[in-house]
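Dropping the structure in here first, questions after.
Note that one protein chain is taken out, while the other chains of the complex remain in position.
After this line comes chain A, so read on.
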């Protein structure tokens, strides 16, 4: 065999195994989603009778139709969109301002504030449910979307702040100083120069907080009791009844719940890709 022949076989092997591993990982990661989809389109009458098959012998949209028209799901859905969207916006706004302050200013008590914010991340959430309920109940914030938004925002702000701070750290101080000399106040410089450059960071933070709020179950379950203020993760549980689980409908609802999250990420992905690799190379 010639030298070039050897090299090309080696290359082929190298890239072949490379793609094989990636494919294995992708299949592993996506299989549950596939199963979700598969069960959601399987008619109820053959769900248990066909055994384990990769694709049902016949498909139907009846589960989707039921979820959309016969259940409370559209309502839960709307609640989730309101709660997650608002939480993402409010958290990102607070995190951007706080992160900027952490990144740019030296002030008294900074270390203490950072330490306190880190400590809030150390407690298991379960520990905090009772005290939070105690605080929110007299304020009339249990069983309300506002209460959920406040709790989610409070829990997400520390991490989002550190995330935003790291993005601001990556932007040279000279830029806003140049803008301040050019005629901006510091806040104007932040808005006109720094924020546009941090869009990937803002997108990443929005995405992170949105998904965290979107899939949160524990607080949504404990703080909300009425149907009118339930979010979709709680709604999913309503398909579990005392005697049976409506897997088909549950999976259909699950697939539908993926839609807004997918749309949201589609919207921000252009910034996100930049954001997640920011700082990897010197720009």
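To be clear about the criterion, a contact is a pair of C-beta atoms (placed from the backbone, for glycine too) under 8 Å apart; a residue touches a chain by one contact, two chains touch by 3 or more; residues count from 1.
The criterion applied here is as follows: contacts and distances are computed from a predicted model.
The subunit not displayed here is recorded in UniProt as "Glycerol-3-phosphate ABC transporter ATP-binding protein", chosen from "Glycerol-3-phosphate ABC transporter ATP-binding protein", "dihydrouracil dehydrogenase (NAD(+))", "AIM24 family protein" or "Phosphoenolpyruvate synthase".
Check A:193, A:206 or A:236 against the missing chain and you find that the one touching it is A:193.
Of A:184, A:215 or A:238, it is A:184 that touches the chain left out of the display. Counting the whole complex, the residues of chain A in touch with the unshown chain are 172, 174-175, 177-185, 193, 196-197, 283.
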